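Apart from one protein chain that is not included, each protein chain of the complex appears where it belongs.
In order of appearance the chains are A, B, C, D and E, and numbering begins at 1 in each one.
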Amino acid sequence: MPFITVDMYEGRTIEQKRQLVKDLTEATMKLGVPASAVQILIRDVPKHNWANAGKLASEG
Amino acid sequence: MPFITVDMYEGRTIEQKRQLVKDLTEATMKLGVPASAVQILIRDVPKHNWANAGKLASEG
Amino acid sequence: MPFITVDMYEGRTIEQKRQLVKDLTEATMKLGVPASAVQILIRDVPKHNWANAGKLASEG
Amino acid sequence: MPFITVDMYEGRTIEQKRQLVKDLTEATMKLGVPASAVQILIRDVPKHNWANAGKLASEG
Amino acid sequence: MPFITVDMYEGRTIEQKRQLVKDLTEATMKLGVPASAVQILIRDVPKHNWANAGKLASEG
Partner (left out) sequence: MPFITVDMYEGRTIEQKRQLVKDLTEATMKLGVPASAVQILIRDVPKHNWANAGKLASEG
């Protein structure tokens, strides 16, 4: 703990994910926890699986 | 908020998902929230990743 | 399956939840699944545990 | 209920998943619940979507 | 990893949870992972926050 999940649109590169988990971990360490305690799970979401206001994100 | 996730068997069409998020959003708006506040995340689940009573759904 | 979770602000009444799960279940049944297959988990979220645009919802 | 999710590295075989859901269900039944009440959802996670200590698991 | 969540009705004792996480961990280790890799998060769910077939579990 802390355990973090990130649901975001698919298509990010490994380099982007590498940077993201580094930055999220550093932000979380300000709580006073060691880096080793921070775990992050990324979920790649297709736009047709995400909706706001009753419309799929893939529908524009 | 509200934030809704739907884990369901993979294989539904875009049209089915389009209808589902529309209907779920309308049902949720009865709480008194605007459509724009309702977010929905669908997760497509293979039958071999779901189990009930100790058996994978893919096992019949 | 389908398995649905709803994270929403705490404070809704039992009557509101009763109506919500009824409506969400009926919306989901249009996929062709029986009512008995639809399961819903509600999570009551305090406003100080939800953030958008970098600010807690409790901060106004 | 109980409803169990298992996020684990992708690559396990159907046979491993079959055994896992059987064992997890039996462990959970010790709570006094019938097998039919225990539901399990497995999520296969690529190593580049999991991080500990600020580094992706795929980075060694 | 593996990372396991258990949503179950509130009311279980610490002793029941202690036994449950021990048993779930041992079941998961059969995948060939060490005990230290297995993490479990329990969520206590009020019966009025769980529904099946369109009815809250608290409604009998």
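As a convention for this text, a residue touches a chain if its C-beta (ideal position, glycine included) is under 8 Å from a C-beta of that chain, and two chains touch if they have at least 3 such contacts.
Quick caveat: nothing in here was measured; it's all calculated off a predicted structure.
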Missing chain: touched chains present in the view: A, B, C, E
Positions on chain C contacted by the hidden chain, ascending: 7, 45, 48-56, 58-59
Hidden partner interface residues of chain B, rising order: 3, 39, 41
Residues belonging to chain E that touch the chain removed from view: 14, 17-18, 21-22, 25-26, 35-36, 38-44
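One rule holds in what follows: only the chains that are shown with their structure count from here on.
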Taking each chain's C-alpha mean as its centre, the one farthest from chain D: C
Equivalent of A-D within the choices D-E, C-D or A-B, defined by over half of its residue contact pairs recurring: A-B
Centroid spacing, where centroids are CA-atom means, of chain B and chain C in whole angstrom: 12
Mean-CA-position distance for chain E and chain C (Å): 20
Rounded Å distance, chain A centre to chain E centre (Cα mean): 24
Numbers and ranges of chain A residues touching at least 2 other chains: 39, 41
